[in-house]
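Dropping the structure in here first, questions after.
Removed from the display is one protein chain of the complex; every other protein chain stays in position.
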Amino acid sequence: MTRSLQRIWPIATNTVREAIRHRLLYTLLFFAVTMIGVAVLIASLSYVEGERIIQDIGLASIRLFSVGIAIFVGIGLIHGEVDRRTIYTILAKPVTRAEFLLGKFVGLLLTVWLQLLLMGLAFVGVSLLVGAPLDLGYAAALFLVGIELMVIVAVATLFSSFSTPMLSAFFTLGIYALGHLSRNLYFLGQEADVENVRRAATFLYRVLPDLETFNVSIQAVHGLPIPATEVGWAVLYGLAYTTALLSLAIYIFHRRDLE
Amino acid sequence: MTDSPPEIVRVDDLVKDFRPGLGLRSKRVLHGVSFAVREGEIFGFVGPNGAGKTTTLKVLMGLIRPTSGRASILGCDVGEAGFRQHIGFLPENPYFYPFLTGREILRFYARLCGVESSLLAERVNDLLALVRLEHASDARLSTYSKGMLQRVGIAQALIHDPEVAFLDEPMSGLDPIGRKDIRDIILRLKAAGKTVFMNTHILSDVEMICDRVAIIVNGRIRYEGPIREFLREDELRSDIVLARLPSETSTELGERFSATLQTVGETIEVQVREGQVQGFLEAALGAGAEILSVTPNRVSLEHIFLEAVEEGERADARADRGGEGTS
Partner (left out) sequence: MIWVSWGRDAGSGRVLARDLGGSSRKAGSWNSTGGTEGLRVIEEGASRRRRARFLRGLLGLGVGFLALFVADAVHLRNPPSAQEGLGDAFVPDPAVADLASLGFGAVVADFYWLQAIQAVGGDVRITPELGAHLGKLVDVVTTLNPWVDHPYRFAGIWMTQNEQNVRTANRLLRRGIEIHPGDWRNHYYLGFNHFFYLLENAEAAEVLEGASQLPNAPRYLPRLAARLKSESADLDMASVFLQELLRGTQGEAARESYRSALDEIEVEQRARQLEAARVRFRELEGRDIEAVDELTRGAKPLVGELPSPEPSSLPASLRRGSEWIVDPSNNQIVSTYYGRRYQLHVPASDRERAEGWARERELREAAGR
């Protein structure tokens, strides 16, 4: 186990290093400037609840950008290694494919979390600047965004383990959209008259990730209570779902010919 | 042979089919390949491009799964990972993370192999010295030349002091000095009691350093055995280049000496067995030809190789139309 970690860790840190040396930080800077610019602009547009709108936009931007980064980096994660044949020398070392995949996953997740942290700091900065409220609810919201990102990165890793970047992007975006719709699909399905439609809706609801579980940004911005138990269940759900996805990814990747 | 050293690599009846795409007919690349590599030898896996050398090596490295048959290294099935502690691998035209420096990439591989951190720096320095990359060790790999990347490839393959080294075309694309350096490294490995498995299509390398070879053509093993025995089967030949040879004489000479005369521009090239050189030259001069050069040819493998290829082609054409192997 510790031996495994000793092999996963270098692969993960290497993935982070690759991402950082690829100047992703410029994106972050751009994001921060955009967010502040938009915040100032919006504050001048609405005569009420300007701070709330700034925070709405801030949290939405954070979620949008971090998911974008997760998808765009994640889809080429495995494919790039196979394509550039960098994977050959790594798998010839005493590294199992599972360890390799987990290393790439952890590396990407750390990269995305690092970005989330920086965006979160920018959010806090802007909130302080405009005198918007800040409390633990915001921390919970950002934390759950991090858990949602973990699921998204796992989805991207899964598709990347057997598919081209183009298809992976398509699939992962699809899962992301469906993941935010799955509750609504469930409710819509339950209103159907046909028994099989109801069953299909229930099936989809249970199979697709319910990403709305991780979305408490509205509650945070409006100061509504976010019970610790709710956060705990969301974390457990995210961890379990991620583990399931990674298991599937490892299974597929293990059986794959790397040409 | 009862006293022959233990087998390090064992390949039995390996078959590999590739399916180019959904619904397309699968293509057989390996048709039941078998051979063995023994401890302490330099084993040459020789064949033309597309013969199945790299495919076989990928099976050995666990990168692809055989359709049938089995392969083992150090007694372990190649699907496992544990024994990789004891093997090193240099892929063909290796490519590494371009954003790392030479030193960083070696540290990375060393850590993957579980080299203890106290030994890490020393080990990396040793390898950098071995492949003569100390001067560029802190430059990004993106600035490295092809030859330097090949040296990095060698270094990473040996970073954990493996018992067996698998090298895919280790000399390809190197200048003469680079080739000599790598030849020396391989010979040093042998001197240290290591086993080397080497894919190559360069026959001079094979002749120079290999103890035993397996020759693979179109996914089939044509010969496996000591290189000396292989060479003994055929005599040495000489390359003769001549000009102004009348064409009827040319045909006659070809039949008499069972040699193929090739017209290259205004000159004619021919390979003649060692004992017949005298007779051929006399006959050619008698017919009014001009002798441009006579070169004793030490690489007879080449000819045998060509014959093997042609033979293989014919056999394959008989066996199945359309199964041409890969390119």
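We just call them A and B in the order they show up, numbering each chain from 1.
Basically, contacts are C-beta pairs under 8 Å (C-beta built on N, C-alpha and C of every residue); 3 or more make two chains touch, one makes a residue touch a chain.
As the structure is a computational prediction, the values presented were derived from the model and not from experiment.
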Which residue of B:16, B:84, B:179 or B:194 touches the chain not shown here: B:179
Where the missing chain touches chain A, by residue: 22-23, 26-27, 30-31, 34, 37-38, 41-42, 45-49, 52-53, 56-57, 59-61, 63-65, 68-69, 72-73, 76, 80, 84, 176-177, 180-181, 184, 211-212, 215, 217-219, 221-222, 224
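Note that only the chains that are shown with their structure count from here on.
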Euclidean distance of C-alpha centroids - chain A vs chain B, Å: 46
Touching residues on chain B, where the partner in the complex is chain A: 18, 58, 61-65, 81-85, 87-91, 93-97, 99-100, 108-109, 111-114, 153, 156-157, 160, 166
Residue ranges of chain A in contact with chain B within the complex: 3, 6-7, 9-11, 14, 17-18, 21-22, 84-86, 88-96, 255, 257-259
